[in-house]
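Showing just some of the chains, left in place.
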Amino acid sequence: MYSVCVRDHFMVAHSFKGETFGPAQRLHGATYVVDVEFRRPALDADGLVVDIGRAAAALHAVLETLNYRNLDDEPAFAGRNTTTEFLARAVFDRVRDAIRAGALGETARGLARMKVTLHESHAAWAAFEGDV
Amino acid sequence: MYSVCVRDHFMVAHSFKGETFGPAQRLHGATYVVDVEFRRPALDADGLVVDIGRAAAALHAVLETLNYRNLDDEPAFAGRNTTTEFLARAVFDRVRDAIRAGALGETARGLARMKVTLHESHAAWAAFEGDV
Amino acid sequence: MYSVCVRDHFMVAHSFKGETFGPAQRLHGATYVVDVEFRRPALDADGLVVDIGRAAAALHAVLETLNYRNLDDEPAFAGRNTTTEFLARAVFDRVRDAIRAGALGETARGLARMKVTLHESHAAWAAFEGDV
């Protein structure tokens, strides 16, 4: 299995609901450094899993829909705790939609699987992995 | 599949038995920077894989049983080479026991799999991965 | 010149005022991974710049005064843009005050200089450096 991974980041405010979260129930924020790993069993005719430039541009476009926002005000996340693992899934879904819409080119049709990792600090990260 | 990973470290002395180990047969030591990745197929009611604060505290408690020790003197490891991969398994077993004992809360019952990685330098690491 | 550096992090919400900031004028947030480097020309009687355990505890206590907060609501920062470089100075001042109050022990009287670095992503950081 081949992989290609690109990295970018976004910065948001949010708060969590539930006693589990302790002081994180207050409005606070995070930088998420995002790694998106694309996997496929064979390379395309150019020798690529996916074009890194297009992958990076598609990821950046997805993160622009989240960047510099208070996630508590985002209708798409109403009633949900936007935990790091939840957001990893949200980024996964949006990148998968971009792939299906052709944003990564025809070659990206061969992608089999994807893993999205969000690093929230030097000491913790979360991820979502699934089929494309 | 969702993941959450927390990082901590511990510092030990030890020596190895066997010609394979060359100069590492002498008493020496290591810092192990430890990543524990918890995995489950669905999030809990709070939107979590596991509470990062509780996971970090449980990992820290496990590492306190190893930290600042000469592993050559630990009865639990008698007759064994405490290689990085062996220690990854030892940390795995102790964190799994903590999960079973409820140290990560009821929600941690949904955990399916775990990977423990020990970084021994900037250029080498070892890991153990298995079902919880 | 000797140095010792310890690392921790905090997570906040804030917004900026001024056209320069573009979309960062919206309420958003950041994780700041913080490095505090302590410097002195000679070691103390124990062979230390500063006790790493006490330094880490003192830094953690300072960051608790900022962590999980919306900095737009903090009276101490009223009317100021809490940029990364501004916050590096704020952390510097609070750690220096802790040193002067004896939180790092008598030995810390020998500290000459300090540098506080705040990493806001994998691609940008800011710092403040000055005499203690």
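A, B and C label the chains in the order they appear, each numbered from 1.
The working rule: a residue touches a chain if its C-beta (ideal position, glycine included) is under 8 Å from a C-beta of that chain, and two chains touch if they have at least 3 such contacts.
Remember, it's a predicted structure, so these values are computed and weren't measured experimentally.
**Student:** In total, how many chains does the complex have, if 3 are shown?
**Tutor:** Full complex: 6 copies of the single sequence.
Operating definition for what follows: only the chains that are shown with their structure count from here on.
**Student:** If every chain is a node and each touching pair gets an edge, what shape is that graph: line, ring, star, complete or other?
**Tutor:** Drawn as a graph, the chains make an open path, so a line.
**Student:** Same or different interface residues for subunit A and subunit C, judged by whether over half of the residue numbers are used by both?
**Tutor:** Since more than half of the residue numbers are used by both chains, the interface counts as same.
**Student:** Where the CA atoms of subunit B average out and where those of subunit C average out, how many Å apart are those spots?
**Tutor:** 30
**Student:** Could you tell me the distance, in whole angstrom, between the mean C-alpha positions of subunit A and subunit C?
**Tutor:** So the centroids are 29 Å from each other.
**Student:** Return the residues of subunit B touching two or more other chains; collapse runs of consecutive numbers into ranges.
**Tutor:** none
**Student:** Which of the residues in subunit A end up touching subunit B in this complex?
**Tutor:** For subunit A paired with subunit B, touching residues are 16, 18, 20-22, 80-86, 88-89, 117, 122-130.
**Student:** Would you tell me which residues of subunit A are touching subunit C in their complex?
**Tutor:** Listed in rising order, the residues of subunit A that touch subunit C are 7, 9, 11-14, 23-24, 26-33, 67-70, 119-123.
**Student:** Quick check on the complex: what are the subunit B residues that touch subunit A?
**Tutor:** 1-8, 43, 46-49, 51-53, 56
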